[in-house]
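I have a structure here, written as structure tokens, and I will follow up with some questions on it.
All protein chains of the complex are present and in place, except for one that has been dropped.
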Amino acid sequence: MAEPILATRGLIKRFGGLVATDQIDLDVAAGSVHALIGPNGAGKTTLIGQLSGEIRPDSGSIRLEGRDITAAPVHKRCRLGLARSFQITSIFPDFTARENVAMAVQSRLGHSFRFWRRAKSDPARTGPADALLAEVGLEDRGNMPAAALSHGEHRQLEIAMALATAPRLLLLDEPMAGMGVEESVRMVETLQRLKGRISILLVEHDMDAVFALADRITVLVYGRAIATGTPAEIRANQEVRAAYLGADEEEG
Amino acid sequence: MLLLIEQSLNGLQFGLLLFLLAAGLTLVFGIMDLVNLAHGSLYMMGAYFAATFITWTDSFVLGAVLALGAAFLLGVAIELVAVRTLYARDHLDHVLATFGLLLFFNELVRLVWGPAGRTIQLPGILNTSVELLPGLSYPTYRLVVILVGGLVAFGLYWLVARTRTGMRIRAGASDREMVGALGIDIRKLYTLVFGLGAVLAALAGIMAAPITTVSIGMGERILIVAFVVIVIGGIGSIRGAFVAALMVGMIDTVGRAFLPEILRGFMSVPAANTLAPALASMLVYILMALILFLRPQGLFPARSG
Amino acid sequence: MRVTPRLVVYGLFMLALAMVPTLAQVLAEPFLVTLFTRMIILAVAAVSLNLILGYGGMVSFGHAVYLGIGGYTVGILAEHGTTNGFVQWPLAIGISALYATVVGAICLRTRGVYFIMITLAFAQLVYFVGVGLYAYGGDDGLTIYTRSDFAGLIRMSHKPSFYYLCFAILCIEILIIHRIVHSRFGLVIRASKSNDRRANAIGIPTFRYRLAAFVIAGSFCGLAGAMLATQADYISPAVMHWTRSGDLIVSVVLGGMGSLFGPAVGTIVFLLLEEVLSSLTEYWQLVFGPMLLLLVLFAKRGIDGLLPGGDRG
Partner (left out) sequence: MNTRLLATAMAFALAAVPAAAQQKVKIGFLNTATGPQAAIGQDFRRSADLAVEHLGGKMGDLAIEMIYEDDGFKPDVGKQKTEKMIESDKVNFLTGYLWSNILLASYKPAIDSETYIISANAGPSQIAGEQCSPYFFSTSWQNDQTPMAMGEVLNQKGVKKLYVIAPNYPAGRDMVAGVKRTYKGEVIGEDMTKWPDQLDFAAELSKAKAAKADAIFTFFPGAHGVQFITQYAQAGLKDTVPLYTTYTIDALSLPLIKDLALGIPGTQFWVNDLPNEANKKFVGDFKKKYGTYPSFYGAQAYDAIMLIDSAVRAVKGDLKNKAAIGAALKKAEFNSVRGSYKYGNNNFPIQNFYLQTVVKDAEGMLTLKNEGAVLKDHQDTYAAKCPMK
């Protein structure tokens, strides 16, 4: 196998007595969609926090395309090609949808110590922004204040913002949380289109989406990765069924 | 040596006074997320109430108790009329609105009590000094301040850590919605906590009054130092406020007392005499900048994020 | 820029300010010029605060410190015989910028209420430095016996000339702030106010931009300090008192945070209000205090928010 785009080794994070991340070794193959699943409280968000740089691990290392980013700040990781969406919608509510994406475009264009030229009408920003809005299906929402968009549109907008930074790897933290069926379908379509172009690490509760999209799945329980494999392998894994899927299937 | 002990007592006494003021401030911030610049006004109002009630009742203790009651009512009234509407707002709004309250109370006091200020006469027994060690006599009243401050610190710790109300308070600090879910009337709790903060501020004002007299603007001068205390301690943390208050009290007092001598050790006497008072007045702020540089959330961060 | 009723109001306002010296002459009220010079200088300070407070969401409770730094730079240089304005004023700006860089680097590590408090604490620190400047008058302040001299280009002691200088500086400042907030840099500042976490997540290291904005705001306010000291021929620690920082915040909010002209209007309305109320009653703060509360509760966007015509920005 080629070098994984993202690799963690021995990642540990404790909060007081609680071990939220317990010796995680995770490899995300380049170009793949890798899903991270697990019951509530399994430590998914903590892990994403460490990968994106908002939480500092107690020990272990994180590599992005072979490069050690364990100590790199959030913005640096983004520059290196790691973009993320948040579990709870995180946008610039005071800005228009176009400006939300344009900010991310601007970030890619280099430093922002430009004090004089009017930026809002700068085609270097708005051109790519409009293209990305179209890509996620928000082309007619560009001039609306972001705060006024629907929940599903917010998630799409976040994807557009993440894409604007020209990422090599997308960290998507429950992109379908709180969505209706129709919106979820649209999101899956969007992600399908991205598949292959960009590597994706996907945290998601919607199992239909996970099994539809993922090349590989890692199951997290109580901070530990109890299994990693293809969707079929995971489906067949007894331990996973016991700890997690079993309950799900009984219900369903 | 005796001087060092005496200065430490002075520092302790000042620190505990600061704690009384800072505790209310940090409680209100920790639970309601409210920045209250008018906290110093409650300190002042407590002292003015006490001055009046002590004159009426001719008893220091009775007057002080009445003043605490009045301060509680005032606190509740302020909460109901003005502060309640601010919880949903951001910190800037708090700063502005309570800045307005501060101006209002200063002016109100001038209108009601006149510009001249008041003094509170201590009962004769408190107006003396006690010989603690041979050669070390210390003002009785300051010992009382230390005692009361210590008791209140302990009482607060007990209240927050051990009682039902304290549990609600802690729950309120960590998770607002959960408190609501527990069926606690959060509005009443907030009013109560604000009233409690007012009582603590007023108590500090009353305790300070016989030493520093009662005057308009007395609250602001000490309020900023109290802010330094809660920021150093970690906003919202009673324990942090306690540790930081004692730290600030000690550093301020001991700095003032010994800085000139220390500086004279390595510079000329006139230079030391010029520098020492200026440096002494900056010490607590330097301390704060240093601590925040190392720990931007203070010593005991009560809430994360 | 679209012409909205709001813009017309601001245009008339600026025009009225431009007319002050003429009006003063017509009315034989030379004091109007003096009064408005001070207002305009404080407006320069408020407009500078608006860059970080209104656009950047940084609630600095120590902005008045720059008035002192700028003022003392001019005062101390004049005391030592350097009255060349081309030396004094740039130095006033430079020292303010330097101070803002150091203090900003510490303060901007903190958030929310910590930021408010630490800026306040630094302001107190500098205030006490001023009080301790015994060689330069300490608490008594420093009288500036010779006004800054710009190679004779401007008659600094001629009140209308000086007024127009201050007015021009205000106009230039508003123009610069206008350009800044609409530039890429300005958008970063506003994005950071809107959602700092998000801004970092899309790869923008907001800290350095916020720091830069903090320094720009401090520099402008330092310039205002130099102007204030020149206008008063005097500087003292009193201008750095924490309540002065409070006054500046009040001016900005009263005029409208994050609006271009709002803070200038706010400053002038605030100072006129102070004059009117204090001439009506000695107890004017009894009225003014609750007015602040009402402003916060019912007119959060200040005067700017009350004007008709389109969105801000």
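Of note:
For reference, chains read A, B and C in written order, and residue numbers begin at 1 within each chain.
Quick note on the criterion: a residue touches a chain if its C-beta (ideal position, glycine included) is under 8 Å from a C-beta of that chain, and two chains touch if they have at least 3 such contacts.
Here the structure is a predicted model, which means the values were calculated and not measured.
Remark: the absent chain touches shown chains B, C in the intact complex. Between the chain not shown and the residues B:Leu2, B:Val81, B:Leu133 or B:Met267, the one that touches is B:Leu2.
In the complete complex, the hidden chain is touched by one of C:Gly62, C:Gly85 or C:Gly141, namely C:Gly141.
From the set C:Phe150, C:Phe207 or C:Tyr234, the residue in touch with the chain omitted from the display is C:Tyr234, counting the whole complex. Listed by residue number, the positions of subunit B touching the unshown chain are 2-3, 6-7, 10, 13-14, 107, 110, 114-119, 121-122, 127-129, 137, 139, 141-142, 210-213, 215-218, 221-222, 253-254, 256-257, 260, 273, 276-278, 280-281. Counting over the whole complex, subunit C has residues 16, 19, 23, 26-32, 34-36, 38, 128, 131-132, 134, 137-141, 143, 145, 228, 232-234, 236, 238-239, 272, 275-276, 278-280, 282, 284-285 touching the chain that is not drawn.
The working rule: only the chains that are shown with their structure count from here on.
If you average the CA atoms of subunit B and of subunit C, the two centres end up 32 Å from each other. If you average the Cα atoms of subunit A and of subunit B, the two centres end up 47 Å apart.
Centroid to centroid, with C-alpha atoms defining each point, subunit A and subunit C lie 43 Å apart. Annotation for subunit B: no residues touch 2 or more other chains. Within subunit A, contacts with two or more other chains are made by no residue at all. On the subunit C side of its complex with subunit A, the touching residues are 179-180, 182-188, 190-191, 193-195, 197-206, 209, 212. Chain contact summary for the complex, subunit B toward subunit C: residues 29, 35, 82, 85-86, 89, 91-93, 95-97, 99-108, 110-111, 224, 227-228, 230-231, 235, 274-275, 277-279, 281-282, 285-286, 288-289, 292-293, 296-298.
On the subunit A side of its complex with subunit C, the touching residues are 52, 54, 73-76, 78-79, 83-84, 86, 90-95, 99, 103-104, 106-108, 112-120, 122, 125, 161-162, 164-165.
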